[in-house]
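Right, I'll just put the structure down here and ask away after.
All protein chains but one are shown in place.
Chain naming follows the written order as A and B, and within any one chain the residues start at number 1.
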Amino acid sequence: MAPETAAKAAPWPRNAWYVACTPDEIADKPLGRRICGERMVFHRGKAGQVVALEDFCPHRGAPLSLGFVRDGELVCGYHGLTMGCEGRATAMPGQRVAGFPAIRSFPVLERYGFVWVWPGEAELADPAKLHPLPWAESPDWAYGGGLYHIACDYRLMVDNLMDLTHETYVHAGSIGQKEIDEAPVTTRLDGDEVVTSRFMEKISAPPFWRMALRGAGLPEDAVVDRWQICRFSLPSHVMIEVGVALEGHGGHAAPPDKKAASVVVDFITPETETSHWYFWGMARSFAVADAALTDTIREGQGKIFSEDLEMLEQQQQNLLRHPDRRLLKLNIDAGGVRSRMLIDKAIAAEQALGAAPVPAQA
Amino acid sequence: MAPETAAKAAPWPRNAWYVACTPDEIADKPLGRRICGERMVFHRGKAGQVVALEDFCPHRGAPLSLGFVRDGELVCGYHGLTMGCEGRATAMPGQRVAGFPAIRSFPVLERYGFVWVWPGEAELADPAKLHPLPWAESPDWAYGGGLYHIACDYRLMVDNLMDLTHETYVHAGSIGQKEIDEAPVTTRLDGDEVVTSRFMEKISAPPFWRMALRGAGLPEDAVVDRWQICRFSLPSHVMIEVGVALEGHGGHAAPPDKKAASVVVDFITPETETSHWYFWGMARSFAVADAALTDTIREGQGKIFSEDLEMLEQQQQNLLRHPDRRLLKLNIDAGGVRSRMLIDKAIAAEQALGAAPVPAQA
Partner (left out) sequence: MAPETAAKAAPWPRNAWYVACTPDEIADKPLGRRICGERMVFHRGKAGQVVALEDFCPHRGAPLSLGFVRDGELVCGYHGLTMGCEGRATAMPGQRVAGFPAIRSFPVLERYGFVWVWPGEAELADPAKLHPLPWAESPDWAYGGGLYHIACDYRLMVDNLMDLTHETYVHAGSIGQKEIDEAPVTTRLDGDEVVTSRFMEKISAPPFWRMALRGAGLPEDAVVDRWQICRFSLPSHVMIEVGVALEGHGGHAAPPDKKAASVVVDFITPETETSHWYFWGMARSFAVADAALTDTIREGQGKIFSEDLEMLEQQQQNLLRHPDRRLLKLNIDAGGVRSRMLIDKAIAAEQALGAAPVPAQA
């Protein structure tokens, strides 16, 4: 009963918390989603807790995600097997289910407005390893975001987000500007994070940030200082502090009433080796009660991030056609390169521990 | 000149009559259809007889099904080769065709409102082996039906039809009802048929049967006795006697004016190892002159059967991902399990007879 694709060579750490979905996705019915190669089904149990199981009915192999939830348990939509939240059948009309084989259940957490799943060994799952998101629990911040399915290796998205020079080219009409290219970029390791940052002084804000300045009650045509501080952490999170401040007030360190400051939030969850789920969003610390502004920002950000899709998917196709070609690793690529080093190190550590595919709990 | 996919391991008997199409499908032009792995083209010859040939012009390999019929012979739509009904070219502009290689011709029968084809050895084709359908030639019965293409192993459809507990879940809004789950099911071998049956007494009719009761001139809200008697016969036919009778009149054995009785007709023709043609319909012995009722039933049945499609196709995908996982064989699965035993036995018998892929007649 080996998992479908979690072969040794999978290019992601298995023992980590990944964002699986948002609560609204399981509000009405079960959700089937493939994560790190595993087909999973998500629903809420009787106590409201989120449950993640293998999406496979042990009776005849139907996907449980085509069924429904009754009293907090999944009922298979084919012949009515009722699956308990631990992956053991609890009932089936006219049957004794005690001897039915179990299916895998995956450790799951709900926090910060997301559902997180641990695709690897259940006994290693530790809530303390969850990436902290203090802004998500603070009344001083507002958040809006969305989800894209992208047909490329999740690490190409990490590269993308850890090298924002692409904004000048891919997002020329919104957040790109010539000064990004011209500002020097520095990359360093800060604890378990790779941090790559860039500061631009005395510039005029590009369209997206003009909108944000207006939202923050500041003059959109002011001369500003702009910053981008990208932080990668395992398994595949990229938090980017971004913003503009009225010039001469300290930029990133300017007082709240002189800046529009945000965190671009990126959770990049592998689906297969050449596809991923991209949970994107923006957390901001200005005008947090302005729900209309949240919508405007979400719409603008969604449009901007959609501009990356074709490039990333075509890049993936080109790389598949040229598996042996070595790519350049320039200074601007250092953020992605060092992030991949952390990923590779985590995978190697799992393999050293003999983290073979987990047998089912049966 | 070996057939495309009829390798030894094909999971269907080759020497059997399968439903290929209905007469309306060849009324206007030739029909190309893949059956048991073989690409075939069907048309009517000069005498009105149905002809089944390999869908491959021996000149340049064009599909003959893209051509047209002239004087009962197929004319290739590319360069005009005329193909005789036995698979030998009879003419081509400016050419002598006597030496042209032949293509396969398949034994074919037209009866009971269907065209039947024998994909295996022509010399074994015996009209007497055709499954008898007495209702199809009786004035006391009316029939309506349709055709679906389904992307799953034809045996998953046999399983589906030989275990009607799925009605409670898949067809909750039409023919499903809780009492199906609760009624005991019995499965037995009756001659060459697998028979699995279930009887429900003193119940209220679900929506589809309310409609049928109305059509039969009976009160739709009456308390009824309901029956389901599924009969599998080789190669892959499932006839299901279904109906409801006013309670206490003998159920299945009740007199005609006390019941609405039908036969669900299922001809399941393999296309490839993971797809099939599903000819479904209903023959009824009440209100047989009511053509509007035939249409209403066909529409209702078509909608009901379409509800199985996603489940079956997703089940197939799950099984392809987990080829080594053993499924459960519960008492409710006995109908499908025993039907598959008949299928396996027939395939083994063909192999024992050395039923290797048939060479073309050239």
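Convention: a contact is a pair of C-beta atoms (placed from the backbone, for glycine too) under 8 Å apart; a residue touches a chain by one contact, two chains touch by 3 or more.
Predicted model, so just to flag it, every value in this text is computed and none were measured.
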Identified contact with the non-displayed chain, of B:63, B:113, B:207 or B:300: B:63
On chain A, residues whose C-beta touches the chain left out of the figure: 159, 163, 165-166, 168-170, 181-182, 184, 310-311, 314-315, 318-319, 321-322, 325, 327-328, 330-333
Residues of chain B in contact with the chain not shown: 1, 4, 39, 55-56, 58-63, 66-67, 75-80, 92-95, 100-101
